[in-house]
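One chain of protein is taken out of this complex; the other chains stay put.
And now, chain A:
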């Protein structure tokens, strides 16, 4: 599903070069639930951003769903992200000026779909995460766990094949974290969604199919 070949990422300033990722090779199968762990600054999020096509590798090749993405234009990458990928972030990244339903609809705005269809799909996604009674609320009126569930609904509304989650339980207490983890596990199990999750939490990582450990930008496990 996702193939990373000798991925390297170097951040350059006028005076300093920082090697964030060094020669990562990784194959993630369809339907796999993979977690990435490592200390802060080891390159986990950078690797996830590269998989999510939000960042370009300095070297190496990435292909998703057997498509070589290195020659995709900005427009093509945007379309690919919209149709194939779903993102969940530690800080939720909800738009506070939009209601829950409108937040979940967002990915569908960049597709050809009618208002009615968007509303239907967004409502269904919110129902999946148990928030069908919070459609008209604003994010600021929700708890952290509820916000993360809205973010999950937004990630799955477009029915993507892959979900990339960057510390989805990082801002939550353990009970809320477990609830979120349950949702992700169910998504993986029931819908066959491939999930790549960055986490600091060993317990959460242990619930996934496979664990990849990074240290100083290199894969150590």
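Following the convention adopted for this analysis, a residue touches a chain if its C-beta (ideal position, glycine included) is under 8 Å from a C-beta of that chain, and two chains touch if they have at least 3 such contacts; residues count from 1.
Everything below uses one rule, namely that contacts and distances are computed from a predicted model.
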{"item": "Name under which UniProt lists the unshown chain, selected from \"Glycosyltransferase\", \"Putative tricarboxylic transport membrane protein\", \"histidine kinase\" or \"FtsX-like permease family protein\"", "value": "\"FtsX-like permease family protein\""}
{"item": "Among A:5, A:22 or A:82, residue touching the chain not depicted", "value": "A:82"}
{"item": "Among A:93, A:137, A:200 or A:213, residue touching the chain not depicted", "value": "A:93"}
{"item": "Sole residue of A:15, A:115 or A:133 that reaches the chain not shown, by the stated touch rule", "value": "A:115"}
{"item": "Residue of A:106, A:124 or A:185 touching the missing chain in the full complex", "value": "A:106"}
{"item": "Touching residues on chain A - with respect to the absent chain", "value": "45-46, 49, 52, 54-55, 74-75, 77-79, 81-83, 87, 89, 91, 93, 95, 97-98, 102, 105-107, 109-111, 115, 154, 158"}
